[in-house]
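With one protein chain removed, the remaining protein chains of the complex are shown where they sit.
Moving on to subunit A:
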Amino acid sequence: MADAKHGPGMTRRALLKVGLAAGGGLALGVWLSADAETRPAASAATEVEPNAWIRLLADGRIELMLARSEMGQGVMTALPMLIAEELEVGLDQVEVVAAPVAPAYENALLGEQATGQSTSVRDGWLKLREAGAVARTLLIQAAASVWQVQVSECRAHRGSVHHSDGIRRLSYGALVEVAAGLEPDTRVALKSPESWQLIGTSPQRLDVPAKVLGRADFGLDIRLPGLRFATIYRCPVLGAWVQGWRDAAALEVPGVRDVFAVHSGIAVLADSTWAALEGREKLEVSCRPSGNRRLETPRIEARLQIGLKGRSAVARKHGNVSRALAKAAQEIEAVYQVGFQPHVCMEPMTCTAEVRADACVLHVPTQAQEAARALACQITGLEPERVRVHTTFVGGGYGRRLEQDFVADAVELSQAARCPVQLIWTREDDFRHDDFRPMTLHRLRGGVDDQGRVRAWFHRVVGPSVLARVAPERIRDGIDDAMVEGAADIPYAIPAARVEYRRADTPAPIGLWRGGGYTHNSFAVECFLDELAGLAGQDPIAMRRQLLAESPRQLKLLDHVEGRFAWGEEPPAGRARGLALVSAFGSHIAQVAEVSIQDASVRVHRVQCAVDCGSVVHPEIVRSQILSGIAFGLTAALKGEITFTDGQVDQLGFDTYPLLRFDEMPEVAVDILPSVAEPGGVSGLAVPGIGPAVANAVRVLTGQPIRALPIRLPPS
């Protein structure tokens, strides 16, 4: 295979910027833009503009910018690998630097500088390699001009350009000055997959050493001169506001500096986190009565129940489902319910802000830097260039840190206190004031013909709209994509299908969650398919196969499950196996869960996964993400959910919302199938399927369909 020439699709312009590096010496920034308007100022600045992907310093240092948040999913390693591959440097030769907020760092799949929805590698796949290739080409050109030779006689390897004579060699650092005077060529060739040195390998993750030494700085680990610690009392009834408070006792706590009202409640500012927490305990606060007292789980369920009938918006429609159902040999209808789920990042929400008259600096574990900056600008009235966002390591994100509530708190606190402030949310705050994965109901109807083929499919998703708050412009014709993903885009070819969405808003705060809408829809779809298979007397794989004749990637996964995972063989006594197949984020996964029931609870012994996520940058990270998604999904499938009573969240700790424990983690096998397709996302990939895979196994064991998550066993 020849080098993949980058074709007419390339619209980005490569720009160079030369300047003095922060630590002295010359620096060359390689910068790609889709938009010439955002070209950095042409004059040589005193310090090189930081919005470049690559900074080559004359002293030999190579800095690669990381524009996504490292929250465990491995972007700090996988994304620099893409640049390093084309730049011809080893990961051991580079320093990864957290990017500031700048247009160059927008995530094209999210439309802003943010990390989420399993998009990072997909977004970076082409542009990061292009950035590396442009720089490599330029450095080769520079060396050729120094040596007065043809570029074809030069090649780049491990941070130097080598001449074919085997003698002459110039390091990138030594070429910076010459390269800076050249015009970059944007019609560069990307390396062909056969010549990849890094992509497809599993080098050690760059974030691991600091994390095992306890030296990785998360949001709560930021320490600044003059830093004060703060926490906020918020009314426990969601949406209720403070009416009045007494702070005399709080102010007597040693170390407490001040107590004052902020937008979200009453803040206690102190010399230590503990003093702030102790001070908050001593506050006497009364809250205004709130209409949200009516926020109760049974009421929400009743509200969603109403939506099972009546008007709706159509998300997908082909064929005539009513007619197909009427002609079906057998049909069933089922209603599935999926509960509210919290994010529960191990590091609770936090932000450290330093607001001064002329500038604001945020140190924040965030998934959404651009939105954080915009909010800080709004609160402080400062211009964007006066607000810096420093992204720390993120102690878990899962969509929670796309929100800005904790950023708003910290900016307001620092502004009022006139000093740097670190805000801490306690675990209770974190549970109570989360934006939950919404509860949904699903009504499905399906019909099979006399040969057991699925001829009719109806799926109505009933639930509140997530996008209504986070991205209302994305709602079209009443369809919230985030609520119907995994329902409207199922890979199964059924002659007559209709997927509907009935928006049923509730007072419960909701947001994006790891795995997105797939996490509720895949449960309904994959369990209902197994119910249909049972009705038709078919094997779950055979049932799916006949619906996937035009879907080779999914078929390969099923082949793998049947062959390598020996689907047809009997599981050990007392155990059953369940399957789920999910296509999401440009990837595909088949999961087989081997389950037993012990002491009236579900025990998952083993999970086998066949994964097709296209081209793989770092197989071990993919594998880790699959394991991680399984643990995350099992917590939601087996361990608990969020409920509301009198307007308050009932679960405020790990006693009432337990996470999957060490001794409950199943043995997991992950087989990544080779693929040359574009990479797909993996962070959320394993979350949606694990619930239905387990539920389908439980159905085999009990003979009763499982129609709710978390799974509750039927009385025996």
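Assume a residue touches a chain if its C-beta (ideal position, glycine included) is under 8 Å from a C-beta of that chain, and two chains touch if they have at least 3 such contacts; residues count from 1.
By definition in this document, contacts and distances are computed from a predicted model.
Asker: Name the omitted chain as UniProt records it, choosing among "YeeE/YedE family protein", "Anti-sigma factor antagonist", "Carrier domain-containing protein" or "(2Fe-2S)-binding protein".
Answerer: The record names the chain that does not appear here as "(2Fe-2S)-binding protein".
Asker: Would you mind spotting which of A:Lys191, A:Arg205, A:Arg373 or A:His588 touches the chain that isn't drawn?
Answerer: Checking the options A:Lys191, A:Arg205, A:Arg373 or A:His588, the one contacting the hidden chain is A:Arg205.
Asker: Given the contact definition stated above, which residue among A:Ala98, A:Ala359 or A:Met665 touches the chain not shown here?
Answerer: Considering all chains, including the one not shown, the answer is A:Met665.
Asker: Please identify which residue in A:Ala374, A:Leu627, A:Ile672 or A:Val700 touches the non-displayed chain.
Answerer: A:Leu627
Asker: For the chain left off this view, which of A:Gly395, A:Pro464, A:Pro507 or A:Gly578 is in contact with it?
Answerer: Considering the complete complex, A:Gly395 is the one touching the chain left out.
Asker: Check each of A:Gly214, A:Gly310 or A:Gly381 against the chain that is not shown and name the one that touches it.
Answerer: Only one of A:Gly214, A:Gly310 or A:Gly381 touches the chain omitted from view, namely A:Gly214.
Asker: Which subunit A residues would touch the chain omitted from the figure, given the whole complex?
Answerer: 71-74, 204-205, 207-218, 220-221, 223, 229, 254-255, 271-274, 277, 344-348, 393-398, 424, 426-427, 620, 624, 627-632, 653-655, 659-665, 667-668
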